[in-house]
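Every protein chain of the complex appears in place save one, which is left out.
Chain naming follows the written order as A, B and C, and within any one chain the residues start at number 1.
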Amino acid sequence: MQLSISLLEITRAIDSWLNSVFHPHLAYGIELVLAGVAVILLVVAMAILMVYAERKLAGFMQLRLGPMRVGKWGTMQAVADVMKLLLKECLTPTNSDKLMFRVAPFVVTIVSFMTLVPIAFAKGIQLWDINIGVFYITAVSSLSVIGILMAGWSSNNKYSLLGAMRSGAQIVSYELSGGLALIVVVMMSGTLSISGIVQAQADGWWIIKGHIPVIIAFVTFVITSTAELNRAPFDLAEAESELTAGYHTEYSGMQFAMFFLSEYTNMFVLSMVAATVFLGGWMPFHIAGLDGLNHFMDYIPGIVWFFGKTFFILFLIVWFRWTFPRLRIDQLLKLEWKYLLPVSIINVLFAAFIALMGWYL
Amino acid sequence: MDVNKNTEPFPGEIYEDETGNTNFLVSSIDKLSNWARSNSLWPLTFGTSCCAIEMMSAASAKYDWSRFGFEVARATPRQADLIIVAGTITKKMAPVLKRLYNQMPEPKYVIAMGACTITGGPFFYNSYTVVKGVDNIIPVDVYIPGCPPRPEALLEGMMKLQEKIRHSRAYVIDKPKKEENDD
Amino acid sequence: METNDIKHDEFVINVGPQHPSTHGVLRLELWLDGEEIIDSKPHLGYIHRGIEKMSEALGYKQFIYLTSRMDYLSAHINNQACSLAIEKGLQIEAPARAQVIRVLMAELTRLASHQLWWGALGLDLGAVSPFFYAFREREMILEIFEETCGSRLTMNYITPGGVVNDLHPDFVRKVKVLIEQLKGNLHEYYQLLTGNVIFQARTRGVGILSAEDAVSLGCTGPVARASGVKCDVRKLHPYDGYDKVEFKEVLNDKGDNFARYWLRIEEMKQSIYIIEQLIDNIPEGSYREKLKGIVKLPAGEYYQRVETARGELGVYLVSDGKKEPYRVRFRTPNFSNLNALRPMMKGAKIGDMVSMMATLDLIIPDIDR
Partner (left out) sequence: MTKEELKSYLEKTFPGMTQEENIDFLVLWVEKDEIFEVARKLKEDEATRFDFLFDETAIDWQTHFEMVYHMTSTTYRHDLEIKVKLEDRDHAELPSMEPLWKAAEMYENEIYDLFGIRFSGHPHLRRIFMSNEWKGYPLRKDYQDDDVISL
């Protein structure tokens, strides 16, 4: 009936076929590789799509057309960019810390891919339904700061160092409110697992039935994730007009492309998390009691719902970027420590009260 | 005049294949890499004077160089493919320009925009500081005359550069001698 | 900063010569304590082309073209200043029509220049979109220039004795269209930057320049006026019939980034007002007083001050009676406005450096000449 179920059947079919041909351990290994490759391909493809979409969107917001010449409507523009970066020389500055300089982009990229593990793309399409999914994502995503600090330090460039330090301060600060925003939903759903949270929204998304605390948490989460992504208006770590290119000033070619890729991957992951936690993930739009509507919504496959919500949040993030000026470093930290964090803490208390009383719909 | 009908090879082609034997695989890779390189020219934000304003105009909505994928102007030479020398280069600036050029990763291209960068232009006579032609410092791929050139001229120059890249053979070049590694 | 027990580690960085926020090839040496700027020192000369020396070898009518390349965003006004200085030496005055044309062109230049500044300010603060909105009207102005003068940026249109050629027949209509559109679009400027919370936080109370400092450092133009110093040459020493038009010298006493920003926006409104007064009243008559091919100024010295988009431009001509000037000196506004950077930057953050440089509106070739 639904595409999501058919996707589930495909994965099950592959699983049983592999088990019948190979030794179960080998089959498990093959499945891991297949799943990894599939997810990486998906993410790279989506990153390319997103780069194109962002440039087009920016164009339309700025009274111009954006890429037009490479392929029809410039659709191949991002592909050309990626190809070009692949073929470009990778320079390592003479006085840099060479090992760290070369490892840093890998750290950042691997961390951003690791955060994809517990994401549920559709019903049953999930790499690992780990029971502490939300916790895993918050824990792993904060590791990327290590890669950024490595990049900034090893480049032997003062702009890079400044950028990395800014990024460190920023990511460490904004982790807090981001985590607290997720806790609100975790408390209401009563589970940390991603699939559990999605299931809890079968009768309505949290943003609708969760009252004010979830709306506050959603807004906080979108702000903090923009900050964690180092994107405008929080792009201080790579502030072009101040620090030329921040922590990746010295990176060229593919190494730079990996930073770029990880930024876009992180953007996806955080949008996907927001979509899952607050907007119901692959769960269609349901209103308890209206069975006709619910059935109609069920006809739209879960994967469409999921990516639709993800792209909505991505659009928000892109919209911020092309609208707002950049904050200053002290204002950035002030926003977190003086406004977002107290609000989040009070919000958690408020949400706990509501969750205890069962006042959500 | 129909520009597109121009089938003659681009005069700026510099990489000749001596043997004339091209292997199918290499030429296909060549084609692909040239396609990617020519369509993704990221300029360095480098402007010294008036021409920089016309460069900004070329980025603005009316001329919009993002149509060709040029809009990703990078502030750091490490990530740029192309340096548009927009404006006069003086003797004090020349070492800086040379260094910027050396900092860029291969393959890299240079456009000399405006009369000042081509010959010294209005500052050719009587000036004691102006470098008389940026090609005294770094190799130039495309020259765009004008004082300053119109944005259309800049776009045309960049398209000429694309044409040049498309006609180059990426994998038969004898690699130019590595310049001093400047970081 | 007065924490003597803490040892500050100084950290010196070079901003420029190739840096997006310097708008050219200025190099600043910054002493930093973390993100905080302790001291700064400008290094100039990366675009020093020796225009003053070159002018000594050219005739009076010839050297004017070099001034268009000085402050290329006020090219008309620079040419006007030189023409006025030469006219002063020859003791002639441009015909009424030429004067009105000059004022119109100068005000259009000011509008175009301020628009570019506005866009670049947004770009420096990290908001990219204003740049494109600013260039929308700027391109209209450049189109008007191109029709009449034949060039978009370095026009060499104003010449001793008047202007080079008459206005394009479409000039009046296009200017009217421009003004209509500009008036309608100023609210977009408000929405994009002025009213933005982050923008206000980045500019209000940042980069304060006191009136005493502004006077002592020799600042002019919007930079000094934002600190409350009256210095509009158009009011103090009217030239080319600026005394016949009505306009207000905009002043602000805050002296911070936002004051400078607000002042330039208000100045744009005043420029529109001046153009509105003149556009229907361009007198008929000749547009240029014919001069001889080679002009010789009587021995002596001539000083002409004008108000460019950035402040007071002084052209100092010393003549020894020959066909070339003996000494040409340009007192350029940016050269003195640059002085304001050092006192402003003390104790500021790196992010503020960018907004300060943007609101000073520095044009580096104008500093270096």
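Quick note on the criterion: contacts are C-beta pairs under 8 Å (C-beta built on N, C-alpha and C of every residue); 3 or more make two chains touch, one makes a residue touch a chain.
Everything numeric in this text was worked out from a predicted model, so none of it was measured.
Engineer: Looking at the whole complex, which visible chains does the left-out chain touch?
Structural biologist: B, C
Engineer: For the chain that's not shown, point to the residue among C:V206, C:C231, C:L263 or C:L278 touching it.
Structural biologist: Looking across C:V206, C:C231, C:L263 or C:L278, the contact with the absent chain belongs to C:C231.
Engineer: Among C:L217, C:V245, C:L278 or C:V306, which residue is in touch with the absent chain?
Structural biologist: Within the whole complex, the residue contacting the unshown chain is C:L217.
Engineer: Of the residues C:E52, C:E93 or C:E289, which one touches the chain left out of the display?
Structural biologist: In the full complex, the listed residue that touches the missing chain is C:E52.
Engineer: On chain C, what residues meet the omitted chain?
Structural biologist: Considering the whole complex, chain C reaches the absent chain at 42-45, 48, 50, 52-53, 57-58, 88-89, 213, 215-218, 220, 229-231, 236, 300-304, 312, 314, 316, 318, 326-327, 329, 331, 335-336, 338-339, 368.
Engineer: Counting contacts across the full complex, list the positions on chain B that touch the omitted chain.
Structural biologist: 91-92, 124-129, 132
Simple rule for what comes next: only the chains that are shown with their structure count from here on.
Engineer: Taking CA centroids for every chain, report which one is farthest away from chain A.
Structural biologist: Following the centroid criterion, the farthest chain would be C.
Engineer: Determine the centre-to-centre distance between chain A and chain C, using the mean Cα coordinates as centres, and give it in whole Å.
Structural biologist: 45
Engineer: Could you put a whole-Å number on the gap between the CA centroids of chain A and chain B?
Structural biologist: Whole-Å distance between the two chain centres: 37.
Engineer: Round to the nearest whole Å and give the separation of the Cα centres of chain B and chain C.
Structural biologist: The separation of the two C-alpha centroids amounts to 31 Å.
Engineer: Pull out every residue in chain C that's touching 2 or more other chains.
Structural biologist: Correct list: 19-20, 131-132, 136.
Engineer: Two-or-more-chain contact residues of chain A, please, as numbers and ranges.
Structural biologist: Those would be 62-64, 240-241, 244.
Engineer: Give the list of chain C residues in touch with chain A in this complex.
Structural biologist: The touching residues are 11, 13, 19-21, 35, 122-129, 131-133, 136, 192-193, 196, 198-199, 201-202, 349-354.
Engineer: For chain B, which residues are in contact with chain A within the complex?
Structural biologist: 32-33, 35-37, 39-40, 60-61, 64, 66-69, 71-72, 74-76, 78-79, 81, 103, 105-107, 170, 181, 183
Engineer: In the complex of these two chains, what residues of chain B are touching chain C?
Structural biologist: 44-50, 52-54, 56-57, 59-62, 75, 77, 87-88, 90, 92-93, 96, 100, 122-123, 125-130, 147-148, 150
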